[in-house]
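Missing here: one protein chain of the complex. Every other protein chain is in place.
The first chain written gets the first letter, and so on, giving A, B and C; residue counts start at 1 in each chain.
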Amino acid sequence: MTVIKYSQAIRDAIAEEMRIDQNVFVMGQDVETMGGVFGCTKGILEEFGHDRIRNTPISEAVIIGAGVGGALTGTRMLVEMQYVDFILHAMDQTINQAAKVRYMTGGKATVPLIIRAQQGSGRGNGAQHSQNLEALFCHMPGLKVVMPSTPYDAKGLLKTAVRDNNPVLFFEHKVLYNTKGEVPDTDYTIPFGKADIKRSGKDVTVIATSWMVLKALEAAEILEKQGIDAEIIDPRTLVPLDKETIINSVKKTGRAVIVHEAHEVCGIGAEIAFIIMELAIDWLDAPIKRVTSAQAPIPYSSKLEKLTIPSVDRIIDAVKEVMYIK
Amino acid sequence: MTVIKYSQAIRDAIAEEMRIDQNVFVMGQDVETMGGVFGCTKGILEEFGHDRIRNTPISEAVIIGAGVGGALTGTRMLVEMQYVDFILHAMDQTINQAAKVRYMTGGKATVPLIIRAQQGSGRGNGAQHSQNLEALFCHMPGLKVVMPSTPYDAKGLLKTAVRDNNPVLFFEHKVLYNTKGEVPDTDYTIPFGKADIKRSGKDVTVIATSWMVLKALEAAEILEKQGIDAEIIDPRTLVPLDKETIINSVKKTGRAVIVHEAHEVCGIGAEIAFIIMELAIDWLDAPIKRVTSAQAPIPYSSKLEKLTIPSVDRIIDAVKEVMYIK
Amino acid sequence: MADNNSLLRIYEQMLRIRLFEQKAQELYVQGLVTGSMHIYTGQEAIAATAGELLRETDTITSTHRGHGHCIAKGGKTDKMMAELLGRKTGYCGGKGGSMHMADFTRGNLGANGMVGGGLAISVGAGITNAIIKKNDSVTVCFFGEGATNEGVFHESLNLAAIWKLPVIFLCENNLYQVFTSVAESMPVKDVSIRAISYGIPGITCDGNDVLELYDVLDSAIERARNGQGPTLIEAKTYRWEGHYTGDGYARGGYRSIEEIDLWKAKDPIARMAKYIIESAIADNELLEKIEAGLKDEIEKAVHFAMESPWPDDEDLYKDVFYEKEEV
Partner (left out) sequence: MADNNSLLRIYEQMLRIRLFEQKAQELYVQGLVTGSMHIYTGQEAIAATAGELLRETDTITSTHRGHGHCIAKGGKTDKMMAELLGRKTGYCGGKGGSMHMADFTRGNLGANGMVGGGLAISVGAGITNAIIKKNDSVTVCFFGEGATNEGVFHESLNLAAIWKLPVIFLCENNLYQVFTSVAESMPVKDVSIRAISYGIPGITCDGNDVLELYDVLDSAIERARNGQGPTLIEAKTYRWEGHYTGDGYARGGYRSIEEIDLWKAKDPIARMAKYIIESAIADNELLEKIEAGLKDEIEKAVHFAMESPWPDDEDLYKDVFYEKEEV
């Protein structure tokens, strides 16, 4: 085990998979030069050369569209959207093409396409550079959706993503790039569809994604001091979703809070709540709560941005509400 | 009152609003010629001329993007996406620009942009021409979302949309264009955020959208013969959503089924279920059910397409389930 | 220069496409085909000539008007018919239909319901061939002139040009996009001029003339195989039928009957037949034999399709994902 940054975990996963499989090709805006804007491709050009990693023009549609074409013809296309917000230029390629081509061809097409994108608020980037768009992709069948919260998860899940034969959306959080954590020194992968219980507890189940996992863990520490024992579940992949781990936890605690940074309406919180209601309603001791960003674009002003992002305090409040503690 | 087709109701709304307001401008692919592919702009060119309605090239991004620019400068931009599936080419313009510009400018910008789009399955058009994408737009703040199920609603809501000062997504269903219904002969509008109880009943609340309203009504007729009295609620606009009418109905019936044609995961069904759970859990006598298309792209083969679209039978089954009737 | 065998094969493919399309229209009118179907009749020379020049290992990307492309790349008419009828034996198991006809065994990466949908995909195929596999395979990307107004046209040609990818961008300019004319949608006369933006060759040619098409395509394909990068070819042509089957405005509505007649007089198949006879490449008898054989094939294809089973109920849920994970 070595302690490394989340951004380095991503970099290492890319390098290791590129060593294993000559068919992995990386492209995106500025990925080749200076290790990319977030340092996630540092050293890749030097080790693998210009035929394995390339800068592209600012052309999101062809980045993802050529990703589909490369994948269809046997290349493992590992493409980068600098900010997930830019993928909105390439939704035809992502949703009409990548997600559907296997189905539309009756299983004849195989699409090993990985789209890495940085997302989230927390750095004062304003409405067009702070979005969390995972719900859009969860809604559309044919795409896997991954949201790692730790360096360990980031590396293991990215390696799985590169070996998967399906289009995978791999969402990295801008605030997490500089967080550190232990990562094994030897090859490992983390299966999709396996949630991680980041903290076990018996009183309440908190399901959180990406950066929100860290906030939920912080909240749990404080709650512990107040005698409340929260279980924190990180689904890690939203498609496929590990319903079992969530349901088992809720059956144990009888209470659930879902925390995500994306907007509330039609978000993953509503979906998980529905699943809990369907499969564990008889175990529920209180209505499920969700803690999300406001149903408004992300404001620039740091004061307002802080208000919209789910805070430790808001998580604590929600937990207390479902426990009927004032 | 006159009985007219849904497509004609749309056409009449456009013509009437263009007569009232010289600043309404229509553009889209093939809208000028032959009344458009679905006949919704028949006669508009003849009456208003080439400076009020124009064919565009096949360029979805600039259709919606210029829609934003025209709206920002005082034109009421009424743009058409032939099939909603094509809007995936213009998600930057729709979500990053149209939806956010008012907020990002602190309320300085005003965006009277109406995007009409035909959506839905039922005609064997396959995966790229049969989608229902409303959940994507409901998730992103800043967009109003309208889904009329009858000629009356279509006309009244479209007239409201054209007078609204916000970006409005107006989704017409391909299967509904030829359906007929009564429409007033004089000017009328239908406010956004006001659900319509298409059938009142006391045993179970069925919330359905667009084409599914017709299916739900069919189901209700059959259920009535079996002694089950279903209330059918058509929200008509999903943003804003009339929670009150839904909650009042559920408090009365104690049971809810949500029917939509869009995919299940993170769909509007999950959202409405969450709202019911939040506001009326104590009135619920059974877990809420949803009836949706399969979490798979829409298949071409008519046999499979029929299987995926929520059917009258599946609605009946769901109603019976929430009523614990075998 | 095309040799005689090539010309005969091209002739046969053109005719196969024409007869297939006629039959497909019949089936549509009978209600056996659903959705939108876009007929290729009138444009056959383009697909057939490209198909003749491509190897089996080369790839194509196709369009909503894609039956001709599929046949030209070696697609089987029986599996195509079955697909149109939504049967399990179709190329896509009935899940794709007319607009998603694909044949990966022959390098047809698929038709596309989205105008311009194949453009970026062809660039990706170019990456695989030129950068990853480093072979000399090429990709022909078919699209209509309408697709050249999509942003992705611009992005695709730009990237292919910078990376000198082996892609032949083959624009079939049939003068209309649904009901809209080229004049309304494009401020330039020739699509090929747009090549200048990418520093690549741009050529306009007669899309109804096999001999001209053959030479233009041949050299573009050679260029691509030799690592010299993409070419934009514009083949001027005309669709005889409506935009989609059922389009009631194509004759005398948005297109004049004179215009249609003018173009019908330029029928690429009749023209090729005449050339074949006049150049003594074959006699009438042989051409009739070819036609008879094709008619028989198409009838059998329909029979095959009609007798084929529907997809199973469970197929609805299959193929959303590749299932065996390789972790």
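Following the convention adopted for this analysis, a residue touches a chain if its C-beta (ideal position, glycine included) is under 8 Å from a C-beta of that chain, and two chains touch if they have at least 3 such contacts.
Just so we're clear, the structure is a prediction, and the values are computed from it rather than from any experiment.
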Visible chains that the absent chain touches, using the contact criterion stated earlier:
A, B, C
Kindly state which of the options B:Val62, B:Ile309 or B:Val322 is in contact with the chain not pictured.
B:Val62
From B:Ile4, B:Val101 or B:Val183, residue that would touch the chain that is not displayed
B:Val101
Absent-chain contact - pick from B:Ile44, B:Leu72, B:Ala294 or B:Ile309
B:Leu72
At which residues does chain C meet the chain that is not included here?
149-155, 158, 161-162, 184-188, 193-194, 196-200
On chain A, residues whose C-beta touches the chain left out of the figure:
29-30, 33-34, 37, 55-61, 85-86, 89, 123-129, 294-297, 299-305, 307-308
Which parts of chain B are in contact with the chain that was left out?
22-23, 25, 27, 51, 54, 56-57, 59, 61-62, 64-75, 77, 92-93, 96-97, 101-111, 141-142, 144, 160, 163-166, 189, 191-192
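Throughout what follows, only the chains that are shown with their structure count from here on.
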Quick one: chain A and chain C, Cα centre-to-centre, how many Å?
40
What is the distance in Å between the mean C-alpha positions of chain A and chain B?
30
Quick check: what residues of chain A touch more than one other chain, meaning two or more?
61, 92, 96, 103-104, 141-142
Which residues belonging to chain C are in contact with no fewer than two other chains?
92, 94-96, 100, 112-114, 117, 151-152, 315, 319-320
